[in-house]
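Missing here: one protein chain of the complex. Every other protein chain is in place.
== chain A ==
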């Protein structure tokens, strides 16, 4: 009977399709992870030119960026690139800004209880928090190389990403009245957090950036490199008007780190 039952209608076709798609995703992910570091070494902006050789719009924008930024680092395009780039760029910045580092560390320590009161399971949260703080403490040691290596260790790196996702989710939920207006589709802020913020590998949008930069009070400037008419990659600052300490490059679907001149 098993066979008959299975072929008659146990699974609607869409579902097998789902599984195939998931499997294909995994394969693509693996290919990417085998070839691109979580956080790459610094490189010249002109290295982007090879990707857009026949594209005058992008080439003009790269030249403009090259005047404003001395180099970039690529992040692995795995859906976590905003969070990972943000964390690395900001931690690097904090290494050279001791006062701000102290403030951030206090803020990070306090975030644990705030998130637990937000309803996250205590022990998983503690787990992420402890690992996050381990990496935060590295900033105090001031060794850039060590920070870089840690961000390229999948475990540590992903724990940092998870924790930032939780902080983002916490901020969205805390200020749900405000953020609910920016959520597409018929869903609540909590649903949005469950579907688009907390799961790993889910890509980030403006709303993620606004929430995270607000939660940590860190100014982020994103340079948008797209097909728009302008000859420069337009900048957006989050939260608006705050002093910028993290610079990111956005190309459709992906974030990398920029270093200003």
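Just so it is clear, a residue touches a chain if its C-beta (ideal position, glycine included) is under 8 Å from a C-beta of that chain, and two chains touch if they have at least 3 such contacts; residues count from 1.
Note that in this section contacts and distances are computed from a predicted model.
The listed options are "Ribonuclease P protein subunit p30-like", "Replication factor C subunit", "Beta-1,4-N-acetylgalactosaminyltransferase" or "E2 ubiquitin-conjugating enzyme", and the UniProt record of the chain not shown names that protein "E2 ubiquitin-conjugating enzyme". Touch with the chain that is not drawn comes from one residue among A:58, A:93 or A:128, which is A:128. Annotation: of A:58, A:93 or A:120, A:120 touches the absent chain (contact as defined above). Touching the missing chain, out of A:195, A:217, A:230 or A:260, is residue A:195.
Although one chain is not displayed, chain A still touches it through residues 1-2, 4-6, 8-12, 15, 18, 22, 120-121, 123-125, 127-128, 155, 158-159, 162, 165-166, 194-195, 198-200.
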